[in-house]
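What follows is a single structure, written as structure tokens, with notes after it.
Yeah, one chain of the complex is gone here, protein chain that is, but the others are all in their spots.
Then we have subunit A:
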Amino acid sequence: MKEMLSGNEAIARGAYEAGIKVASAYPGTPSTEILENIVQYKEIDASWAPNEKVALEVGIGASFGGARALVAMKHVGVNVAADPLFTLAYTGVKGGLVFVTADDPELHSSQNEQDNRNYARFAKVPMLEPADSQECKDFTRLAVEISEQFDTPVMLRTTTRISHSKSVVTLGEPAGGLPAPALERNPAKYVMLPGNARIRHRFVEERTDRLADFGETLAINRVEMRSTEIGVITVGVAYQYVREVLPEASVLKLGMVWPLPAGLIRRFAAQVDKLYVVEELDPFIEDQVKAMGIPAIGKEIIPICGELTPAILRTAFNLPQTATTEPERLPGRPPNMCPGCPHRGVFYTLNSLKAYVTGDIGCYTLGFMPPLSAMDTCVCMGASIGNATGITKVVSPEERQKVVAVIGDSTFLHSGITGLLDMVYNKAPATVVILDNRITAMTGRQENPASGYTLMGEETFQVDLAQLCNTLGVQHVRTVDPYDLADTKRVLQEEMARPEPSVVITQRPCVLIKREGAFERGESQAVDFEICSGCKACLKLGCPAIIWQPSEGERGKAMIDPLLCTGCEVCAQLCKFSAIKALR
């Protein structure tokens, strides 16, 4: 049976076929669909964790309990999960544990371009890297087997191009006869106090040596001999580009990127006249090959930044290139907050109050874009609050009043809570705005502890954000309706002026939540052209439903697309002439 699957769908299928029992993740592009697809396999307990560290800790628990487990996250999520990862490398596993890192070369939707192959070496755990969806499925199962065979977590690295490309996959049968999970005490292995950890460190080093030997004959490290003129060592999607551009070249395709099979590399290098290493981002393999004393060409011709493409390889290997024309200047089409997005009015207000906004990661990062232009920093999940605390420590009392941290509900629960705790504890007088839209919107509407539902669709306890902030010690917590511009502005002004930490929670559901009753459309708005003065005040919202209609020789008018308008009425509140009214 064959199916077209994306890399993420194939990993989900691989988890099912491998007999995974527990899967946990925090959503993050390009990894999100792994868990969203695992949900269809009822044998697997799948859940969203509040952050990646917790996701990994859940996976570790399941493994220690004897079940096979999978955790998934995007590359920057591994930074969050790095603490348990490095010690998990020492404890090893009981049930096999696959740790997926979905990297994002080219930063299609990320804040940096880190190459997480470095984590495998740093944390001393093996890493597999698939080159298409079939391999995504097969390597997931193989990773579980290697994990149990060598008593180690196994990292599976994908890149956006693998995660989100579809290719043909042959489905298999799930593994049977796995042992039933049960508690088993083994503190010498699972309690990493120094005395135990010193012993395990020696084990880890020996394990890496054994894995390197294992890699010498591992079928996924594959030599394809063709012409011996050129030999290319390559991995992941770069393998596909090499096959496309250099069909005659001999290839050493590595499926395991850490540890590397030194003997295999030496033998391959000896068989070809000229050796190249073609890999995206860092010279991870190249450096090791060169450290082995083998001359190779890599980053001299292959870019270190961004994704590779067949065209880039053609240039690198001096092959004829399709002539391309100079790009013409055309109106760009950047992403925008949706019509009716509850965040839009908040950013409009922050802009009008000239706030210094420390921002965070989510849809609302788009508040940076004109015409809202109301974001001054954005570093990583949860950083908005700590950044605000730090800035207020150094600027003048007048400037302090301008500092506002903006963070979404999901991001706040991911890693904002500790930041807020610190802000209160250390008396930073900034204002935190929690944009509570009851969902993790940016990655495509995933449930979170504030939404009241689990990944598997069960109703669950819904965290009370106001009460949580109170408990952390915030004395001034206020909730506003972000569709009410005047009230939002008044409350923000009052809290910004207050020389104490305070929290404003803006509460309105995301317009994309499909659940019955979560978001209800208002009446579509329309512009009365008789009254519209063409002042363009409504355009300052940057709402995709509001279209400027220029007019030859006279002032233009605004128009509202009735299909796009959700009836939030925020634009109507901006019109001094009351030209925007419900369409009847």
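Quick note on the criterion: a contact is a pair of C-beta atoms (placed from the backbone, for glycine too) under 8 Å apart; a residue touches a chain by one contact, two chains touch by 3 or more; residues count from 1.
Quick note on the criterion: contacts and distances are computed from a predicted model.
Enquirer: For the chain not present in this complex, what protein name does its UniProt entry give, out of "Multiple sugar transport system permease protein", "Indolepyruvate oxidoreductase", "(Fe-S)-binding protein" or "Transporter"?
Expert: The chain we cannot see is, by its UniProt record, "Indolepyruvate oxidoreductase".
Enquirer: Quick one: say which of A:260, A:316 or A:363 touches the chain that got left out.
Expert: Selected residue, touching the omitted chain: A:363.
Enquirer: Among the options A:182, A:219, A:291 or A:330, which residue touches the chain absent from this view?
Expert: Among A:182, A:219, A:291 or A:330, only A:330 touches the chain that is not shown.
Enquirer: Which residues does subunit A use to touch the chain missing from this display?
Expert: That gives, for subunit A, the contact residues 2, 4, 29-30, 108-109, 132, 160-161, 164-168, 237, 240-241, 243-244, 247, 309-311, 314, 322-325, 327, 330-338, 363, 366, 369, 371, 442-444, 536, 539, 542, 544, 546-548, 550, 556.
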